[in-house]
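Only one protein chain is missing from this complex, and each of the others stays in its spot.
And now, subunit A:
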Amino acid sequence: MGGPSRGGNAVLVAGTYLTVLAVLVLPVLLVMVEALRAGLGAAWRSLLDPDALSAIRLTLEVTLVAVIVNAFGGVMAAWLVTKYRFRGRAALVALIELPISVSPVIAGLVWLLLFGRQGWWGDWLDRHHIQIAFATPGILLATLFVTFPYVARTLMPLMEQQGREAEEAAFLLGAGFWRTLWRVTLPDARWALLSGILLTTARAIGEFGAVSVVSGHIPGLTETMPLHIETLYNGYQTVAAFAMAALLALIAMATVLLRSFLEHDFRKASS
(Lines give C-alpha, C1' and ligand atoms only; values in the text may rest on other atoms or scores of the structure.)
Protein backbone atom coordinates (compact mmCIF):
# COMPACT_ATOMS: atom_id res chain seq x y z
CA MET A 1 0.00 0.00 0.00
CA GLY A 2 1.37 3.45 -0.91
CA GLY A 3 1.31 6.53 1.27
CA PRO A 4 -1.69 8.36 -0.17
CA SER A 5 -4.05 5.41 0.12
CA ARG A 6 -3.23 4.80 3.76
CA GLY A 7 -5.42 7.68 4.94
CA GLY A 8 -8.20 6.43 2.69
CA ASN A 9 -7.83 2.97 4.20
CA ALA A 10 -8.18 4.26 7.72
CA VAL A 11 -11.37 6.10 6.78
CA LEU A 12 -12.72 2.97 5.13
CA VAL A 13 -11.95 0.80 8.15
CA ALA A 14 -13.43 3.33 10.55
CA GLY A 15 -16.52 3.64 8.36
CA THR A 16 -16.98 -0.12 8.29
CA TYR A 17 -16.71 -0.39 12.05
CA LEU A 18 -19.17 2.48 12.53
CA THR A 19 -21.66 0.87 10.17
CA VAL A 20 -21.35 -2.50 11.90
CA LEU A 21 -21.76 -0.80 15.26
CA ALA A 22 -24.82 1.19 14.19
CA VAL A 23 -26.57 -1.52 12.20
CA LEU A 24 -25.63 -4.73 14.00
CA VAL A 25 -24.46 -4.06 17.55
CA LEU A 26 -26.59 -1.11 18.57
CA PRO A 27 -29.97 -2.79 18.03
CA VAL A 28 -28.92 -5.79 20.11
CA LEU A 29 -27.65 -3.51 22.85
CA LEU A 30 -30.89 -1.51 22.80
CA VAL A 31 -32.87 -4.71 23.11
CA MET A 32 -30.82 -5.66 26.18
CA VAL A 33 -31.26 -2.23 27.71
CA GLU A 34 -35.01 -2.27 27.15
CA ALA A 35 -35.30 -5.78 28.59
CA LEU A 36 -33.50 -4.78 31.77
CA ARG A 37 -35.32 -1.46 32.19
CA ALA A 38 -37.44 -2.82 35.07
CA GLY A 39 -34.54 -4.79 36.46
CA LEU A 40 -33.29 -8.34 35.94
CA GLY A 41 -35.99 -9.80 38.23
CA ALA A 42 -38.88 -8.41 36.20
CA ALA A 43 -37.32 -9.61 32.95
CA TRP A 44 -36.76 -13.08 34.43
CA ARG A 45 -40.33 -13.28 35.80
CA SER A 46 -41.73 -12.30 32.40
CA LEU A 47 -39.92 -15.26 30.87
CA LEU A 48 -41.52 -17.63 33.38
CA ASP A 49 -45.02 -16.66 32.27
CA PRO A 50 -46.81 -19.85 31.02
CA ASP A 51 -47.36 -18.42 27.52
CA ALA A 52 -43.72 -17.39 27.34
CA LEU A 53 -42.54 -20.82 28.47
CA SER A 54 -44.85 -22.45 25.96
CA ALA A 55 -43.42 -20.23 23.20
CA ILE A 56 -39.86 -21.12 24.19
CA ARG A 57 -40.71 -24.82 24.30
CA LEU A 58 -42.45 -24.75 20.92
CA THR A 59 -39.54 -22.89 19.37
CA LEU A 60 -37.01 -25.37 20.71
CA GLU A 61 -39.11 -28.36 19.61
CA VAL A 62 -39.63 -27.01 16.10
CA THR A 63 -35.96 -26.07 15.84
CA LEU A 64 -34.82 -29.49 16.99
CA VAL A 65 -36.99 -31.31 14.45
CA ALA A 66 -36.12 -28.85 11.66
CA VAL A 67 -32.40 -29.23 12.33
CA ILE A 68 -32.56 -33.03 12.37
CA VAL A 69 -34.71 -33.30 9.24
CA ASN A 70 -32.82 -30.65 7.31
CA ALA A 71 -29.40 -31.91 8.34
CA PHE A 72 -30.39 -35.27 6.87
CA GLY A 73 -32.13 -33.78 3.82
CA GLY A 74 -29.34 -31.28 3.27
CA VAL A 75 -26.65 -33.95 3.36
CA MET A 76 -28.61 -36.07 0.90
CA ALA A 77 -29.28 -33.14 -1.43
CA ALA A 78 -25.65 -31.94 -1.34
CA TRP A 79 -24.42 -35.49 -1.91
CA LEU A 80 -26.77 -35.97 -4.84
CA VAL A 81 -25.93 -32.76 -6.69
CA THR A 82 -22.19 -32.89 -6.09
CA LYS A 83 -21.34 -36.57 -6.45
CA TYR A 84 -23.60 -37.43 -9.35
CA ARG A 85 -24.16 -35.99 -12.79
CA PHE A 86 -27.69 -36.29 -14.10
CA ARG A 87 -30.23 -34.50 -16.20
CA GLY A 88 -31.85 -31.55 -14.42
CA ARG A 89 -29.04 -31.24 -11.89
CA ALA A 90 -28.64 -27.48 -12.43
CA ALA A 91 -32.39 -27.02 -11.94
CA LEU A 92 -32.20 -28.97 -8.68
CA VAL A 93 -29.37 -26.77 -7.42
CA ALA A 94 -31.48 -23.68 -8.15
CA LEU A 95 -34.45 -25.29 -6.42
CA ILE A 96 -32.42 -25.96 -3.29
CA GLU A 97 -31.72 -22.24 -3.06
CA LEU A 98 -35.32 -21.26 -3.66
CA PRO A 99 -36.25 -20.83 0.02
CA ILE A 100 -33.49 -18.23 0.37
CA SER A 101 -34.80 -16.12 -2.48
CA VAL A 102 -38.52 -16.53 -1.88
CA SER A 103 -40.10 -14.29 0.76
CA PRO A 104 -40.94 -16.36 3.87
CA VAL A 105 -44.48 -14.98 3.81
CA ILE A 106 -45.04 -16.63 0.46
CA ALA A 107 -43.64 -19.87 1.84
CA GLY A 108 -46.20 -19.67 4.64
CA LEU A 109 -49.03 -18.85 2.25
CA VAL A 110 -48.23 -21.92 0.14
CA TRP A 111 -48.69 -24.19 3.14
CA LEU A 112 -51.98 -22.48 3.95
CA LEU A 113 -53.07 -22.92 0.35
CA LEU A 114 -52.33 -26.63 0.59
CA PHE A 115 -53.42 -27.49 4.11
CA GLY A 116 -55.67 -24.63 5.23
CA ARG A 117 -59.38 -25.16 5.74
CA GLN A 118 -60.08 -23.62 2.32
CA GLY A 119 -56.95 -25.20 0.85
CA TRP A 120 -56.56 -28.04 -1.65
CA TRP A 121 -56.39 -30.80 0.91
CA GLY A 122 -58.40 -28.90 3.53
CA ASP A 123 -61.54 -31.01 3.27
CA TRP A 124 -59.70 -34.29 3.35
CA LEU A 125 -57.63 -33.24 6.38
CA ASP A 126 -60.77 -31.97 8.10
CA ARG A 127 -62.57 -35.27 7.60
CA HIS A 128 -59.64 -37.16 9.08
CA HIS A 129 -59.28 -34.68 11.94
CA ILE A 130 -55.75 -33.77 10.98
CA GLN A 131 -54.81 -30.23 11.87
CA ILE A 132 -51.84 -28.80 10.01
CA ALA A 133 -52.54 -25.11 9.46
CA PHE A 134 -52.77 -23.08 12.68
CA ALA A 135 -51.08 -25.92 14.56
CA THR A 136 -47.60 -27.23 15.28
CA PRO A 137 -47.28 -29.34 12.08
CA GLY A 138 -47.87 -26.21 9.98
CA ILE A 139 -45.26 -24.26 11.90
CA LEU A 140 -42.86 -27.13 11.48
CA LEU A 141 -43.48 -27.38 7.73
CA ALA A 142 -42.95 -23.65 7.29
CA THR A 143 -39.73 -23.76 9.30
CA LEU A 144 -38.51 -26.82 7.41
CA PHE A 145 -39.06 -25.05 4.10
CA VAL A 146 -37.34 -21.83 5.10
CA THR A 147 -34.31 -23.51 6.67
CA PHE A 148 -33.80 -26.25 4.10
CA PRO A 149 -30.99 -24.64 2.05
CA TYR A 150 -28.49 -23.96 4.82
CA VAL A 151 -26.97 -27.39 5.40
CA ALA A 152 -27.04 -28.21 1.69
CA ARG A 153 -25.49 -24.88 0.72
CA THR A 154 -22.63 -25.07 3.22
CA LEU A 155 -21.83 -28.65 2.22
CA MET A 156 -22.06 -28.28 -1.55
CA PRO A 157 -18.87 -26.28 -2.25
CA LEU A 158 -16.84 -28.59 -0.03
CA MET A 159 -18.27 -31.81 -1.44
CA GLU A 160 -17.78 -30.48 -4.96
CA GLN A 161 -14.15 -29.83 -4.14
CA GLN A 162 -13.73 -33.27 -2.55
CA GLY A 163 -14.58 -34.89 -5.87
CA ARG A 164 -15.78 -38.45 -6.19
CA GLU A 165 -12.61 -40.45 -5.94
CA ALA A 166 -12.71 -41.08 -2.20
CA GLU A 167 -16.29 -42.38 -2.50
CA GLU A 168 -15.35 -44.55 -5.44
CA ALA A 169 -12.38 -45.91 -3.52
CA ALA A 170 -14.64 -46.72 -0.56
CA PHE A 171 -17.15 -48.38 -2.86
CA LEU A 172 -14.44 -50.50 -4.49
CA LEU A 173 -13.19 -51.50 -1.06
CA GLY A 174 -16.64 -52.89 -0.34
CA ALA A 175 -18.32 -50.08 1.60
CA GLY A 176 -22.01 -49.56 0.89
CA PHE A 177 -23.80 -46.24 0.47
CA TRP A 178 -24.43 -45.46 4.16
CA ARG A 179 -21.04 -46.59 5.30
CA THR A 180 -19.35 -44.50 2.63
CA LEU A 181 -21.42 -41.48 3.64
CA TRP A 182 -20.83 -42.02 7.33
CA ARG A 183 -17.19 -43.07 7.32
CA VAL A 184 -15.72 -41.29 4.31
CA THR A 185 -17.71 -38.29 3.10
CA LEU A 186 -19.09 -36.81 6.32
CA PRO A 187 -15.96 -37.06 8.48
CA ASP A 188 -14.15 -35.10 5.83
CA ALA A 189 -16.98 -32.54 5.74
CA ARG A 190 -17.80 -32.47 9.45
CA TRP A 191 -16.93 -28.83 10.06
CA ALA A 192 -18.99 -27.65 7.12
CA LEU A 193 -21.86 -29.85 8.30
CA LEU A 194 -21.69 -28.46 11.82
CA SER A 195 -21.53 -24.94 10.48
CA GLY A 196 -24.61 -25.60 8.34
CA ILE A 197 -26.45 -27.09 11.29
CA LEU A 198 -25.73 -24.03 13.42
CA LEU A 199 -26.89 -21.75 10.65
CA THR A 200 -30.08 -23.80 10.36
CA THR A 201 -30.57 -23.55 14.12
CA ALA A 202 -30.21 -19.78 14.14
CA ARG A 203 -32.58 -19.43 11.23
CA ALA A 204 -35.15 -21.87 12.66
CA ILE A 205 -35.23 -20.16 16.04
CA GLY A 206 -35.69 -16.73 14.56
CA GLU A 207 -38.08 -17.49 11.69
CA PHE A 208 -41.03 -15.09 11.76
CA GLY A 209 -42.63 -14.54 8.34
CA ALA A 210 -43.53 -18.03 7.21
CA VAL A 211 -44.44 -19.18 10.72
CA SER A 212 -46.56 -16.09 11.30
CA VAL A 213 -48.77 -16.93 8.32
CA VAL A 214 -49.46 -20.55 9.28
CA SER A 215 -49.50 -20.27 13.06
CA GLY A 216 -52.68 -18.33 13.72
CA HIS A 217 -51.05 -16.66 16.76
CA ILE A 218 -52.73 -18.66 19.50
CA PRO A 219 -50.83 -17.70 22.68
CA GLY A 220 -49.73 -20.72 24.65
CA LEU A 221 -50.41 -23.02 21.70
CA THR A 222 -49.03 -21.95 18.34
CA GLU A 223 -46.82 -19.04 19.20
CA THR A 224 -43.07 -19.39 18.76
CA MET A 225 -40.68 -16.97 20.44
CA PRO A 226 -40.64 -14.40 17.61
CA LEU A 227 -44.44 -14.48 17.36
CA HIS A 228 -44.84 -14.18 21.10
CA ILE A 229 -42.57 -11.13 21.07
CA GLU A 230 -44.88 -9.48 18.57
CA THR A 231 -47.97 -10.32 20.65
CA LEU A 232 -46.36 -8.97 23.82
CA TYR A 233 -45.18 -5.84 22.11
CA ASN A 234 -48.55 -5.14 20.55
CA GLY A 235 -50.08 -5.61 24.04
CA TYR A 236 -47.75 -2.92 25.45
CA GLN A 237 -45.88 -5.46 27.59
CA THR A 238 -42.61 -3.86 26.66
CA VAL A 239 -40.39 -5.43 29.30
CA ALA A 240 -41.68 -8.94 28.59
CA ALA A 241 -41.35 -8.41 24.86
CA PHE A 242 -37.77 -7.20 25.13
CA ALA A 243 -36.82 -9.86 27.65
CA MET A 244 -37.94 -12.51 25.20
CA ALA A 245 -36.21 -10.65 22.37
CA ALA A 246 -33.00 -10.50 24.37
CA LEU A 247 -33.14 -14.24 25.00
CA LEU A 248 -33.71 -14.86 21.30
CA ALA A 249 -30.84 -12.56 20.37
CA LEU A 250 -28.53 -14.27 22.85
CA ILE A 251 -29.29 -17.73 21.48
CA ALA A 252 -28.83 -16.54 17.91
CA MET A 253 -25.57 -14.78 18.73
CA ALA A 254 -24.26 -17.82 20.56
CA THR A 255 -24.91 -20.01 17.51
CA VAL A 256 -23.31 -17.55 15.13
CA LEU A 257 -20.28 -17.10 17.37
CA LEU A 258 -19.90 -20.83 17.77
CA ARG A 259 -20.08 -21.17 14.01
CA SER A 260 -17.41 -18.57 13.27
CA PHE A 261 -15.26 -20.08 15.99
CA LEU A 262 -15.58 -23.51 14.38
CA GLU A 263 -14.94 -22.10 10.94
CA HIS A 264 -11.79 -20.42 12.19
CA ASP A 265 -10.72 -23.68 13.76
CA PHE A 266 -11.51 -25.55 10.58
CA ARG A 267 -9.37 -23.22 8.48
CA LYS A 268 -6.48 -23.73 10.83
CA ALA A 269 -6.94 -27.49 10.75
CA SER A 270 -7.11 -27.67 6.99
CA SER A 271 -4.23 -25.34 6.20
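Quick note on the criterion: a contact is a pair of C-beta atoms (placed from the backbone, for glycine too) under 8 Å apart; a residue touches a chain by one contact, two chains touch by 3 or more; residues count from 1.
We adopt the following convention: contacts and distances are computed from a predicted model.
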item	value
Protein that the absent chain corresponds to, by UniProt name, given "Sulfate/molybdate ABC transporter ATP-binding protein", "Ubiquinone biosynthesis protein UbiU", "histidine kinase" or "Succinate dehydrogenase"	"Sulfate/molybdate ABC transporter ATP-binding protein"
Identified contact with the non-displayed chain, of A:76, A:98 or A:169	A:169
Sole contact to the chain not displayed, among A:34, A:61 or A:188	A:188
Sites on subunit A contacted by the missing partner chain, in the whole complex	85, 87, 165-166, 168-176, 179, 183-184, 187-188
